[in-house]
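Note that one protein chain of the assembly has been removed; the remaining protein chains are unaltered in position.
A, B, C, D and E are the chain letters, set down in written order, and residue numbers restart from 1 in every chain.
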């Protein structure tokens, strides 16, 4: 499991997925934002943590009667009990929200175990209950049917697809009120630092634009005077 | 029209569509939740009532000038005036939300007539107004254009497709803040009883998990000690 | 740029997109509502203004490094600085929300410049911030990646497609809490007047239906007694 | 059942669906071509005949065991035995080709009974066998699963949707190597005559363009000299 | 790897995927036909063999330069060299045909190695060349871009999704001119025998229907006289 420095975790808790996406784009990575995956609780702080992966394939009827959940080795149940505290459980549901990836009882258990968040490119059932829990959860849309209708959990800890993005176990998942972004583990520290710096500048720009400034020369700061003004502002703000 | 016992209606008012979907799955019915159909007023109590169906086909331009609504026999208008109080008006809009299935005036009339809810797999127009009405309404997404652009109402009281699910007149429709589920009329009493029981157990599980219990042995309750504890809890709760 | 009379602007600020869609339908225009384009701030007053258009094509990687924004002539940045106050910036993003059409800094600038609204058939980034701004914004769904991943701005002021609708520069864009409708410039005054009249009648109908009236003979008013009652009500209301 | 005059049937056998679509467009009907429905045997003569409709809804598992076909009143089987010779069996499969609408045995039976063609907006199974039969068949794509997986036949002889087009029983279906078009019954004679005339002119235009003529003034024939030349050509051709 | 008896292999070589789908449906398996996967060479004999699986996830740009193919351990290349003769290489391409799953050189190598077929739910590049090879190949549609654009091969020999169907290594894949069906390994012998018997009966029915018989009582054979006639025919045919 990736070890994320406290500074990086702290930084990633206060930057936006949009800013992270730009930092990744600058390194040639254009496809790190999960597509069509949305927060259930937009008011929560950022979700930050290494990915712990669970993979579903289509459910074959004879292998998926309701009794399968009696087996404590069922990969979905095992993932819920073994996902490390501080990690993010990421599920590959093949972008199919027609049956649930999980429901409120499992998500409550993840919350109680200290897991940092839960993500699927399918849907959650009991979504109104999940929306009241204090663990960040992200999905495509609510889905009442049990996962056994369409999804068979097959393995844990492998690279997966989620929302059309590659997710390797240990990649750093960051979610805000807009989206979820996947940061390759090896670049997480560097991206965290850079995104933090970018955020300081974006805050300055927003303040200027709110005050009536044109974006020309300011965003990006091609005008040297702007860059000077930014440095002054920054010192003044103590950032 | 299906007669639903007061007990069943009461039970269905307090269980979730997720629980109902699992009860139906146990009987081999995997496809009873309307896909991609969402509540406009997630805060209302459950919608419960037998289905009263209206079917649309694509609108042919020469048959659908604005004047068609002057005819009191127009099937959409007739459905609005004749859907029985306590029933749910379910519309087959072929999953096409590019023009409206109905608007706020018709939905207000349904509410005033005591209809239990209104469902389409297309979209409603005047959706902000409908969202303020006290009749549960479910659709795919808001849709401002008049139904005449794309939908011609052709008949009432036939089996239809809605959200990729078969809906027979008299099937019991239940909607909550997450979804709408269709219970075949002949199983409604039995499913209602079973879902009520399942809900008691799920409430117990949720309480245990919130308190820190593992799901192993608890959900499902393979551990006999858990089953005992549940029976005790249940008695204590008087459920 | 279309000159909209103050009366028409005032009228369009108080009618719904559903009513406008019906008025357009009566003139044979069935396809003037942007499909799958939603408000970020459903609580704002109507957006009204002539369209100022920006067109994106797919981004070719070698032409879209991060440095392109240093050029003040970049069409996206130019559009943001030159869209006239009172106009609506409408972006053809080919219905592709996988990368952003714009973000909160640009939208803030538009707001500060007095632009009347901003519309894309793709997605906005920084959507939580935009949702707190006082300029109406409409998109398909949130999208964190920078537009450079997928969208290259190529020109301003041409006819475009947006949400499967033709938008000519100067067409009058009206948005409410449900949708955005495009009124051809030449009919805007007439449609505004007609929609205002329709709204008076719809308000009457709503009041009647809320009070328990049947829609038969009322909506549409085929019953002469209803038409009399409406005229009386109207005088009483002073509308 | 619509009675089509021998002349109209003959004319419709020799015009293209593209020409018919234009004739319908001139009368304000823009949506009479089945979308995404393709011929299995592009080499056959045109399919022409009145629509005989069959409607499917989603299959509920308990109502659709393999035994249902033992019932001679099963609507699919009844449609195959009762569709009149010279008519076209048109099936509303809700554009879902994931299970078959019918297979080669039923289509062979239709052929032997003198039915003029068979159309679905879903898929046929045994499509390689059907492709060798001498009855025109049109579908979206091959589909091996039995219809019982997803489609329950519910009624015959009602207005349906097929390929996003309204099909009323008795409407005249015409199919060629490109598409299937639906001609409202009441206009069939007139459209047949007009399309025949249009075809004569299009043949003339094609000959001219093959010989090197510009389309300006020719197509459409705004140049009076062209119109004269056409009349001469026509007389010469005896059409 | 599943051992398929010579009799079963022989039987599966002469039955259709439609017949197999019905045999599986009778056992409660409704979803064993790959959706939207088509043959490149419809004229070849049936493809029959146990599944050997390869899984792709979305390609991250930094991990997928052209040089990755220099590594003989690259899973795609390894799969091509290690898929057993007589087996079928089945690729999970997440139903995404925007970049190729493989091209003609790899497919030629599979053919030369005696592999029984190759299947993807994405697309092949060099599809015109593959269409001329004597190894059955199935895909969604042609796709010229190299797989590195969108697909990163990650592992071999795991359960996968292909065309919305669960494929476990060793499941028996059968493809004909219409489709590909997946037979769970444990039922392959039994399904092969049953499908062979069903085919004999279907051939009889087809002959009867071609000769003018009604399907009532014949298909299914509810009429005892028909069953007698079938037994006689069967003896006469020596089947």
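Keep in mind that, in the parts below, contacts are C-beta pairs under 8 Å (C-beta built on N, C-alpha and C of every residue); 3 or more make two chains touch, one makes a residue touch a chain.
Values in this document were obtained by computation on a predicted structure and should not be read as measured data.
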item	value
Shown chains touched by the chain that is not drawn here	C, D, E
Selected residue (touches chain absent from view) among D:17, D:64, D:108 or D:143	D:17
Touching the absent chain when the full complex is considered, from D:13, D:35 or D:197	D:35
Touching the absent chain when the full complex is considered, from D:72, D:85 or D:220	D:220
Subunit E residues that touch the omitted chain in the full complex	66, 69-70, 72, 77, 80-81, 98, 100, 103-106, 108-109, 112, 125-129, 141-146, 148-150
On subunit C, residues whose C-beta touches the chain left out of the figure	27-32, 57-62, 94, 152, 154-155, 158-161, 164-167, 184
Hidden partner chain, residues of subunit D it touches	16-18, 20-22, 25-26, 30-33, 35-36, 38, 42, 176-179, 181, 202, 205-206, 209-210, 212, 214-217, 219-220, 222
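The rule is simple: only the chains that are shown with their structure count from here on.
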item	value
Partner chains that subunit C and subunit D have in common	B
Pair of chains joined by more contacts [C-beta pairs], A-C or B-D	A-C
Distance from subunit E to subunit A - Cα centre to Cα centre, in angstrom	37
Residues within subunit D bordering two or more other chains	none
Topology of the chain contact graph, where touching chains are joined (line, ring, star, complete, other)	other
Touching chain combinations (by label order)	A-B, A-C, A-E, B-C, B-D, D-E
